[in-house]
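Structure in structure tokens, see below.
Note that one protein chain is taken out, while the other chains of the complex remain in position.
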Amino acid sequence: MSLIYFLDLVGTFVFAISGSLAASEKKFDIFGALFVASVTAVGGGTVRDAILGSTPVFWTMDTNYLLVITGAVACTVLFKKIVTRLRTTLFLFDTMGLGVFTFIGVEKASLMGISPAICVIMGTFTAVLGGVIRDTLCNEVPLIFREEIYATACIVGGIIFVLLSYLGLADNITTWASVFSVISIRILAIKYHITLPKMK
Amino acid sequence: MSLIYFLDLVGTFVFAISGSLAASEKKFDIFGALFVASVTAVGGGTVRDAILGSTPVFWTMDTNYLLVITGAVACTVLFKKIVTRLRTTLFLFDTMGLGVFTFIGVEKASLMGISPAICVIMGTFTAVLGGVIRDTLCNEVPLIFREEIYATACIVGGIIFVLLSYLGLADNITTWASVFSVISIRILAIKYHITLPKMK
Partner (left out) sequence: MSLIYFLDLVGTFVFAISGSLAASEKKFDIFGALFVASVTAVGGGTVRDAILGSTPVFWTMDTNYLLVITGAVACTVLFKKIVTRLRTTLFLFDTMGLGVFTFIGVEKASLMGISPAICVIMGTFTAVLGGVIRDTLCNEVPLIFREEIYATACIVGGIIFVLLSYLGLADNITTWASVFSVISIRILAIKYHITLPKMK
């Protein structure tokens, strides 16, 4: 198992926990929680694969995603108190997931010969669209349209990926530079309360 | 015309009526009703086909679905009183549709060589996602995330399908066992007010 695949599953787990917690707040039942957790965790990659025509989409070919999501919902149900107390740890893993998902999306599109600007969008979609669909299903305006630097970190990480690839750097460097740039931008933005300008 | 195909069209009709009634409550116009009815009736199968890459999706290759949906909207407009009075009958047909849609989805994925757990999900998606999109378009939190045993019946019916297929039973038995298990679980759950535990 490659490190990126392992981190992908960790990211899936943490995104699924965020979906379960959203389902809790809305008093959904267990099925609702499973559905919202799945959408949060693999919704972005699903839209990416549908747009690129990479079908059957990734999670239908690898049941580990389903297992990890089910495990995340079970943890939220069984250890609700611990999970909510771990918010800072969860934030760090969520940010790690954001970086890894961005990389996976931008690399997948890139390997298909898609042009760089669109690859950046595919990376960003992979990382953020699950949360957008989660919020829409919960009848909320998507959080990331209004708050914090989130998608922007993915866009920058994606741009770093396509730039370094273009320069012909080793795959390893390109991978981790893009993952860590997403993570650093997100953490710095939270720490220094940096936000995007709002529309007026 | 096979019996399953006939029941599929009957299910499409009844799901489309449920969509038209939702559009009525929201005071949509005729186009809005046609759109919501279509989404309710074929939205689940559309998402399933997009995820599996089975495109062009099924209803673009068979105009009977469009005809049946248009007929359902016309019936709702012309015979609104009768339709609303027939709630119990509609419930029974809706439940039948739930069973047939589940079977169709799980069988389609199964024939594509998708792994059993994902086939169950594809069956459930076929049966329930139309209603989820209908509720989201009507700006409501999807009903099935909070109320009653609905998707759960589909999951059990899907599991029965993959188990019986695995045991090598005749196609007929597998088909009807899965359809009737969905129907029975749904009816029993309604009768005895059985619900899933809620998230806290």
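A and B are the chain letters, set down in written order, and residue numbers restart from 1 in every chain.
Simple rule for what comes next: a contact is a pair of C-beta atoms (placed from the backbone, for glycine too) under 8 Å apart; a residue touches a chain by one contact, two chains touch by 3 or more.
From a predicted model like this one, the values you see are computed outputs, not experimental measurements.
Trainee: Where the complex has a chain not shown, which of A:Ile118, A:Leu163 or A:Ile190 is the residue touching it?
Mentor: The single option touching the absent chain is A:Ile118.
Trainee: For review purposes, identify every residue of chain B that touches the missing chain, sorted by number.
Mentor: The missing chain touches chain B at positions 20, 23-24, 26-33, 35-36, 46, 50, 53, 55-57, 59-60, 63, 66, 76-77, 80, 136-139.
Trainee: If the missing chain were put back, which residues of chain A would it touch?
Mentor: 50-53, 55, 109, 112, 114-115, 117-118, 121-122, 132, 136, 139-142, 144-147, 150-152, 155, 195-200
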